[in-house]
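Below: one structure in structure tokens.
Left out: one protein chain. Kept in place: all the others.
Up next, subunit A:
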Amino acid sequence: MSIEIRNITKSFGSFQALKGIDLTIGSGELVALLGPSGCGKTTLLRIIAGLEAADSGQILFHGEDTTHRHVRERRVGFVFQHYALFRHMSVFENVAFGLRVRPRGQRPPEAEIRRRVQELLELVQLDWLADRHPGQLSGGQRQRIALARALAVEPKVLLLDEPFGALDAKVRKDLRRWLRRLHDGLHITSVFVTHDQEEALEVADRVVVLNAGQIEQVGSADEVYDHPATPFVCQFIGDVNLFHGRVHGGRALIGETVIELPDIAESDTEQALFFARPHEIEIGGDGAGIVAVVRDIRRRGNAVRVELERKDGRGAVEAELSREAFGRHAIKHGDEVVIQPSKIRVFQP
């Protein structure tokens, strides 16, 4: 089941939450809507589900216009950040809910309901909790039950709103890998919302980066990380250092420093933004570079993060070195070093 989103706009009072969103999600894809809070990602998800009505635009499921169809008839499975389990029902009854509320003619017989619920509980590996109540479960268990409940109605589309947002870091990591594998087994078109770029990059087939109600970039995890389309994407996905400067004759000029731009054929401009990720900053290379003072050194597992202050007073730079490289350079706090981006991305306004 593919989803087509055509020119969706939505305002809340004077606040424009979505400014004309166009997006096509292929059948069986797992897509992440990624963006900072307030970027409109949850609103978009709720509009796809039919929980919210768009001001204008269309939503098509498999080429069929569902814009004005009630959420009840859209056959979407929706998973909420805070689970939204029915607390007065047992885990079993929660999962069975979608089957029990069907009109009498379509309702499966009791034995069939039992079999299906049992199957789903096994799928989320919680069949031993069938008789518990949601209040007796941990957060991760609750979210898996919520997922089983959503799958019980055999939805054509699965929508997840920050599904791991309320869980602690370790559980979150396990659960998102598990979700990925679950999706590989089910092949159900899925969209999930997250503000956690790591989560989006790890789980999704494609990442949709949203900012201020607009799509900044759509692409695979590698694409958005390695070839960010806009300065926003560059800054939002992963850590990054920003330099101001200009481009002249195929070279980047940052202050007094000249950096060759070998594989980028940029036209000359008076103003340009340069981005380099921390691991792309080299310290102590010979030749020209930006002079900076070491301000802080922090070890993070096998990597060492060095925080530097530019001598020309134009802000801080963060570099990431391997332990070996760090040992080679013998940098210490207060040292004056020359830094050089080994790779740089150029954005011209």
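Keep this in mind: contacts are C-beta pairs under 8 Å (C-beta built on N, C-alpha and C of every residue); 3 or more make two chains touch, one makes a residue touch a chain; residues count from 1.
In this text, contacts and distances are computed from a predicted model.
K.L.:
Assuming one chain is omitted from the figure, identify its UniProt name from "Fe-S cluster assembly protein SufB", "Sulfate transport system permease protein CysT", "Iron complex outermembrane recepter protein" or "NADH-quinone oxidoreductase subunit E".
P.N.:
"Sulfate transport system permease protein CysT"
K.L.:
Which of A:L30, A:V76 or A:C234 sits in contact with the chain that's absent?
P.N.:
Residue touching the absent chain, from the options given: A:V76.
K.L.:
Thinking of the whole complex, not just what is shown, which of A:G140, A:P163, A:G238 or A:P278 touches the missing chain?
P.N.:
In the complete complex, the chain left out is touched by residue A:G140.
K.L.:
Which of A:T24, A:S56 or A:Q125 sits in contact with the chain that's absent?
P.N.:
Candidates A:T24, A:S56 or A:Q125; residue touching the omitted chain: A:Q125.
K.L.:
Could you please point out the subunit A residues that touch the chain left off the display?
P.N.:
Residues of subunit A in touch with the missing chain: 49, 51, 70-72, 74, 76-78, 80, 82, 84-90, 97-98, 101-102, 116, 119-120, 122-125, 132-138, 140-141, 146, 149-154, 171, 174-175, 177-178, 181-182, 184-186.
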